[in-house]
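Mind having a look at this structure? Questions to follow.
Only one protein chain is missing from this complex, and each of the others stays in its spot.
Right, chain A next:
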Amino acid sequence: MLKISGLKVKLEEEDKQILKGVDLEVGAGQVHAIMGPNGSGKSTLSYVLSGRDGYEVTEGSAELEGVDLLDMEPEERAAAGLFLAFQYPVEIPGVGNMTFLRTAYNAQRKARGEDEASAAEFLKLVREKAKDLKIDAEMLKRPVNVGFSGGEKKRNEILQMAVLEPKMCILDETDSGLDVDAMKLVSDGVNALRDAGRSFLVITHYQRLLDHITPDVVHIMANGRIVKTGGPELALEVEKNGYADLMDEVQ
């Protein structure tokens, strides 16, 4: 599904190398987790994959189902099936959540040469998906993320994911700022979307999210590289011993 090879990335504005050769392959239907200390390059990887400005790829490639991602605009990547759940979902005053969702949904369908959904069809679709995430009609009417609690924002991200039905989902520290109940709700939402044709890359500091969303593979990232790869037990090891021990071991 997602194949990253020798990816090196620096900041556009300054001469600072952030990713120093990342190799990663996520198979169809798999859930991979990336853990790592602050500043290891986890979030940068998610931004570079989704096409945010400010980064320069100096070497390497990233492909989604064999198609080069790095040459595409962010909206083209989305239409190709990539989705990034933001660590800090952006507030957009003045744009209704429902309008935003429908615009995104129809733009992607249009880009893929599919028919756009009517307002009525779309409303039905969203209501169904929203119900599972305990998102009420009021939240759909409000401006995008404005006045939402931390938990509501993250649920709203998962709702977008459920509606847009991407193939490759990247969750960037979706657990940050969530209490236990909200974490459960968000995880249930993600688990409901797990499917043989859909893959996940879950970026997190902590193991606790992985109690709810069980990964197939766990990677440890440090200093711009993936330094260790293993099964779910690797996450437990990090939780127990911290990153420091692991770093010593790698070096």
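Before moving on, here are some points about what is shown:
Definition applied: contacts are C-beta pairs under 8 Å (C-beta built on N, C-alpha and C of every residue); 3 or more make two chains touch, one makes a residue touch a chain; residues count from 1.
By our rule, contacts and distances are computed from a predicted model.
Among the names given as "Fe-S cluster assembly protein SufD", "Branched-chain amino acid ABC transporter permease", "Acetolactate synthase" or "Bifunctional protein PyrR", UniProt records the absent chain under the name "Fe-S cluster assembly protein SufD". Checked against the hidden chain, the listed residues A:1, A:48, A:84 or A:201 yield one contact partner: A:84. Considering the full assembly, A:73 is the residue among A:15, A:73 or A:233 that touches the omitted chain.
Checked against the hidden chain, the listed residues A:95, A:123 or A:247 yield one contact partner: A:95.
Among the residues A:28, A:70 or A:164, only A:164 touches the chain that is left out of the figure. Residues 50-53, 73-75, 77-79, 83-84, 86, 89-90, 92-95, 99-100, 103-105, 107-108, 111, 143, 160, 164 of chain A touch the missing chain (whole complex, contact as defined above).
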